[in-house]
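Showing chain A:
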Amino acid sequence: MNQNEIIKKIENEFNIDKKDIKKIDSKQFKAFIKNSQIIDFLTYLKNIGFWQLSLITAVDWVDDNKFEIVYNLVSWELEQNILVKTDISRKNPKITSVINIWPAAKYYEWDVNEYFGIDFIGNPNNGKELFLENWDGPPPMRKDFDPLKYSKNKFPEKDYKNFKMKKQSEVIE
Partner candidate 1 sequence: MIIKFLIRGLLFLIGAFIFQVSLSGFSRKVVGRIQKRYGPVFWQNFRDIFKFLFKKTSISHGFIFDFGVLMAFGGTMATLIFVPFGNFAVIPGQTNFIVIIYLLAIGLLGMAMSAVGSGNPNASIGISRALTQMLGYELPFLIIALIIMFTNQSSSLEVLVNSQIAGTWNLIKMPLGAVVAFISVMGMLGKKPFDSPIAPAEIASGPLVEYSGKYLGILMIQHEFATVIEVGLFVNLFLGGGKTILDFMIKYIIVYILMVIISSFLPRFKVEESVKFFWKWGLSISIIQAVITLGFYFS
Partner candidate 2 sequence: MNTKELIEKIKNIVRGHSLYMLHYCTGCGAIELPPTMTSRFDMERLGIAPMATPRQADILLITGYLSKKTLRRVIYTYEQMQSPKWVVGFGSCTINGGIYYDSYSTINRLDLYLPVDLYIAGCMPRPEAIINGFKKLISMIEKGDAKGWEHYIENKKWYKKNQKKALGNSLYTTR
């Protein structure tokens, strides 16, 4: 089946608006799904041939006050890439985990949980640390986190205004 037939089949199955499915180029297209239908949609896509989960990530829209979660699925027989997007609220971010459909989603969701603070219901690793050790600040990939202020506070830097060359024995201030 070529790309147009796949898009038409998905639209008819789930009653999606025409403006929510778009082509990116001849081998990729993207779809925007509401939060309540997301698990059924992903299961349906896995059954028709998109059996590999390539990436789960999140985008932070600070001005619109929402998080957008992106799933990237690949099908080798149909030779197509699909990006599936949903929206969740920024104040209390929660979404159901897809770990029962693809067990490899364990590490992608753990990564998004540590860097954005999104809670995946059903994933056993929520709250544990993966990359950052002894972290004591807000989740660092959010857009309202200021890394320059954090770095100046925690790692003191060289003072060039009152600078004079000191000997090794005088380094202790």
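We take it that contacts are C-beta pairs under 8 Å (C-beta built on N, C-alpha and C of every residue); 3 or more make two chains touch, one makes a residue touch a chain; residues count from 1.
On how the list was made: all candidates are chains of the complex that A comes from, given by their letters.
Computed from a predicted structure; not experimentally measured.
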Okay, in this complex, which of 1 or 2 is up against chain A? 2
In the complex, the residues of chain A that touch candidate 2 are 129, 132-137, 140, 147-148, 150-151, 154-158, 168-169, 171-172
